[in-house]
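Note sheet for the following structure.
In this view, the complex is presented without one of its protein chains, the others remaining in place.
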Amino acid sequence: MTALLDIEGLRVDMRGGAQILDGVSITVAPGQIMGVVGESGCGKSTLLRAMLGILPRGATARGRVMFEGRDILPDQAAQARGRIGFVPQDPYLSLNPTFRAGDQIFEIMRRHATGTRADHRAKLLDLLRAVQLPDPEAALRKYPHEFSGGQRQRLLIAAALSCEPSLVVADEPTTALDVTTQREILGLLREIARARGLSMLFVTHDFGVLASLCDAVTVLYAGRVAEAGPTRAVLDAPTHPYTRLLLACHPDRAVELAGIPGTVPPATAQPSGCRFHPRCPQAQAHCADAVPPLLAITEGRSLACAHPEPALV
Amino acid sequence: MTALRHLMRDPVAAFGLLIVVFAVFVATFAQWLAPFPDDAFESNIMQRLRPPSAEFLFGTDNLGRDIFSRVILGTRSALLVALAVVLAAMLIGVPVGLIAGWRDGWLSEGLMRFTDVFLAVPQLILALALGQLLAPGIFTAMVALALTYWPFFARTVFAETRRLRGALFVDALAGIGAHPARILFLHVLPNAAPAVLVRATIGMGFTILTAAILGFLGVGATPPTPDWGLAVSEARQHLPDAWWFATFPGLAILLLVLGFNLLGDGLRDAADPRLRRSRH
Amino acid sequence: MHLLRSAFLALVMLAAQPAQAQAPRPLVWGDTLPATLDPHAIFDVPSQFVLLNVYDGLYRYQGNPPRLEPWLAESHTVSADGLTWDFTLRAGVKFHDGSAMTAEDVVYSFRRLLTMNRGPSAAFTPVLTPDRVTATGPLTVRFVLSSPYSPFLTAMPLVAIVNPRAIAPNVVNNDWGAAWLAVNSAGSGAYSVLPGNYQPRVSLDIQRFPDFFRGWAGNPRPVETVRARPVMETSTRVLALLRGEIDATDSYLPTDQVERVERNPRTRVARDESMRVFVIRMNNMRSPFNNRDARLCLTHAFNYEGFNNVILRGFVVRNGGPNPNNLWGNPPDLVPYAFDLTRARAHCDAARAAGVDLSRPLEIHVQNELEQTVQAAQMYQADLRRLGITLRIVPNTWPGITSSTTRSETTPDMWIHWVSTYFVDPENWVGQMYDSQFHGTWKASSWYSNPEVDRLLRAARTSLNREERQRLYADATRRVVADAPDIWVYNTVNLRGLSRRIEGYTFSPVGSGGEIRLMSLAE
Partner (left out) sequence: MLAYIARRIALALPALFGLVVLTFILSRVIPGDPAATLAGDAATPAQIADIRARYGLDRPIMEQAWVHMRQVLSGDLGNSIFSGRPVSEDIARRLPATLELTFVALLLATCLGIPLGLLAALNHNGPIDHLVRVLSVGGLAMASFWLAIMLQLQFSMEWDLLPLRGRMDVPLGLPPRVTGFLLIDSLLAGRGDMFVDAARHLVLPAVTLALPGLATIARFTRSGVLEALQKDYVLYARAAGYGRFRLATIYVLRNAITVTVTQIGLLFGALISGAVAIEAVFDWPGLGTYAVQAILSADYKALLAVTLVVGVIYAAVNVLVDVAQALIDPRVALQ
């Protein structure tokens, strides 16, 4: 089975020396839903931006992002647009308030989907029905502020699907919504992904979401992969101290990370060696000297830690 | 102080400050800087309309007065007029804004509707009408300008007061029983000060410009005052031959207004980026 | 064939279009327009353009020095007591609508003037009421004055004879058609107004009236259309002339510009000695002007030579008294005051010795839009400083000043203006300026009062004997000048910039050369 998306050694540097991502590698198989977790500032959003070719000014990406067998990094993902659908974090802010919702989606389809305007319209109506948006016809003519948050997110999901992508990238698509709506939207995403055989890269810091949606998970810390593996396996038996702490400190899967001492280091001042060592309860002297490589530990699981939790080793 | 440091880091604003400081310097020492200080009122008809030369840097005007000296002497009146107008406008506008912003109900409504009346006509037109009706002259022009500029202060202070009234610390003060006047003058006003300062700086530039237009139209400064707008108006009779007569006073207006505008922009950014949109 | 022909015709017409645009350029008149076209509502210098071109009076001034010529009237007689004036009208005069002028029309015109009681009626209201104007025959009109008034005839040209038949349908609210006549014309003059193109103070187009009663024989190539387009700003006006945008400026061309206009091959300057006296008024009822020494001090402190010859480049003539030098009745031996600061100082010291306070700043009101008044004030200000007198310049306007001269308390300390030729008679100058019965009018705004002068002027006003009047006016003028109630500066040389296209331009102090009927345009 060849991977649909194969990110290898992705580095993102800012002008001025800050290093946001340092050699991140993630692989997503066709039909697989991959979750990416980590605290704020770990580089989750930058990862998505690099993939989507929307890095901020002054950021440079190196490494490879293989999508459908082609490196999309050099042309800033231009070739892949349409084939990668994107669901943004905040549905309230992500639609231009001065244009009708329908027109904004048609604009995407005009550029990236085949067929005539009438085809687009028919297809979008189908999609709107698929995302269970009430009265799709009317919805096309409405302005963004005339929808509720959940409806808007449904719209954006429809938009992400509008060009028949093989991969959907979602950036914490439910955090801006209330709890009930969150659940509905997650259910919708899961259903659509299954029904259409889509792959998905799903960024979140919510383990509940992760557990209910994702097949596999990659844990990021300070711009590096800490550990990765099937969701169940990782959640049930975390090997990286960071993952353990992350899970332990908020069993209710809240957002706060009060349980881990210290904070994520700023991108301009990354510690040497293992980047987690200043906060790590297991840290030893050499942790500050050598960067632990990401190594496969069991089938489908990999880990970057010199002193992993003994349970598994 | 942080604001000042921020200001100095912005080269454009620093340039504006430089112009303004320079203008204040020139205005203060005008009598000593001007080569012919008596040309404020003396005329030398034998040397009228001489082109710029080493003796008369900017040439002479229709009454043989040194234009360079008169431009220097005019700095003082331009600054004084603008300062007086802005201060007077502040004196009316700030209390109105404070009261209207603090209180609710008919008083606030009435005050703001009253303010709107003065904003219903472009300032220059209203100043023209006022200036003419109250008998033309520099003093009436100043009164007219102050009467047309105060609403901007009222608006600014009104918005700030409303914002601060909602702020927590004001609630806390009211909670411990502080007198409203005390809250307004000791707490709300200082917090509104940056916005007022920005408005005042921009107002200086605006007033210099408007006063010049009034002078040009014959409703402002009167001869023999060395007024820039008046000079351009007098110069019109002697165009195109005496091009220097119209050119230099106009350049002086441009420079001074530029200074205040640049400074005002810088202050606005330094004081509060939120203010970026409030512009007359 | 038909089609071809019409196509050809259409082509010809299209081709002719630009040629039509180049059809003889109309005369473009750049002088100031009056506020209203109604000749009975206003009387000032600009209104003369309408009065002389669109309307006719019973008499008219022609030439320079002006001669009073019978115009719509053929002749007149006056009774021995000077009260009853009979005018015989010319026959065959047609108004613009083709109707003939009759004595009744003249009566209507005078009644309209006197009832509306505006503008030029002031010259008549002291001696004439509407009911004392009557038609004694189809072409004879009688005026019966309440008291003898010798300048009566000289004021006749002020009154336009209007056509009641044109006005009648346009009367609203008993307004004598005032609203309508303000933007239309109802005259018999050489030109008629094209009402559609009229815009107050912006544009006035007039068109030649072929049936003008004097005929057009004297002018083989008369101007067909005149577009009056006043240019507000002096320098713009001169440039517009130089560039051929207008054919004539106003008649107060700045002296600075004369050389430039003369240098341009397309333009010239018409210079004519006029009757228009530049005067600096003093409020003689107020200290320090109520002291003769103080007035003499001020009189000797004005630099006549510098103003007339340097600022105005010698384009004016020193005029030592209130009457224009070239007017009859002016004493020929009058010696003008000279600029002499030593004498001025001596007079000031004498005034101070007499207890006059000269330390108060004196206000001089200038007419803002007339730069000469400002320049004169500024120059004067500098010289007075040397005498220790502070002069404060107050910019004002004609209406602003004249509305304040109704009372001595509101009249400014000093102000500057010209006295133009409203009618050619010493009455227009010394008579109305220094007879105390005119106090409250702008002309008498120096509030001068001298019983002997009053007596002489009143005698002159009622006398019908020209020699006697001449003597009386000369005597009065000498006394006035000796008292120095005002500062008389110069008599104007009218300077009008003209395009060399204009031929036949003829100047008269009344109307300042604005009679179009005498002009023609070179090819």
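Which chain is which? They are A, B and C, in the order written, and residues in each are numbered from 1.
In this section, a residue touches a chain if its C-beta (ideal position, glycine included) is under 8 Å from a C-beta of that chain, and two chains touch if they have at least 3 such contacts.
Only a predicted model underlies this, so the values are computations on that prediction, with no experimental measurement involved.
Trainee: Where does the absent chain touch, in terms of which shown chains it meets?
Mentor: Listed by label, the shown chains it touches are A, B, C.
Trainee: Specify the residue from the set C:73, C:246 or C:298 that touches the hidden chain.
Mentor: Looking across C:73, C:246 or C:298, the contact with the absent chain belongs to C:246.
Trainee: Who touches the missing chain here, A:17, A:69 or A:97?
Mentor: The one listed residue touching the chain not shown is A:97.
Trainee: Which residue from C:39, C:57, C:120 or C:412 sits in contact with the chain not drawn here?
Mentor: Candidates C:39, C:57, C:120 or C:412; residue touching the omitted chain: C:120.
Trainee: Quick one: say which of B:130, B:146, B:184 or B:270 touches the chain that got left out.
Mentor: B:130
Trainee: List the chain B residues touching the unshown chain?
Mentor: 12, 113-114, 116-117, 119-126, 128-130, 132-136, 205, 209, 212-213, 216-219, 229, 232-233, 235-236, 239-240, 243, 246-247, 249-250, 253-255, 257-258, 261-262, 265, 276-277, 279-280
Trainee: Suppose we count only contacts with the excluded chain; which residues of chain C make the list?
Mentor: Those residues of chain C that touch the unshown chain are 18, 21, 25-26, 28, 35-36, 38, 41-44, 117-123, 125, 178-179, 182-183, 197, 199-203, 227, 229, 231-233, 236, 239-240, 243, 245-246, 368-369, 397-400, 402-404, 406, 422, 440-443.
Trainee: Given the full complex, what residues of chain A touch the hidden partner chain?
Mentor: Residues 49, 52-54, 78, 81-82, 86, 88-90, 93-99, 104, 107-108, 111-112, 143, 145, 156, 159-160 of chain A touch the chain absent from view.
Everything below uses one rule, namely that only the chains that are shown with their structure count from here on.
Trainee: Chain A to chain B: how many Å between their CA centres?
Mentor: It comes to 55 Å between the two C-alpha centres.
Trainee: Would you mind listing the residues of chain B that make contact with two or more other chains?
Mentor: none
Trainee: Could you list the positions in chain C whose residues touch two or more of the other chains?
Mentor: none
Trainee: In the complex, go through chain C and note every residue touching chain B.
Mentor: That would be residues 233-236, 239, 254, 256, 260, 303, 306-307, 310-311, 366, 368-369, 371, 374-375, 377-379, 381-382, 385, 393-396, 400 of chain C.
Trainee: Chain C touches which residues of chain B in the complex?
Mentor: On the chain B side, the touching residues are 41-43, 45-46, 48-49, 62-63, 135-137, 218, 222-224, 234, 236-241.
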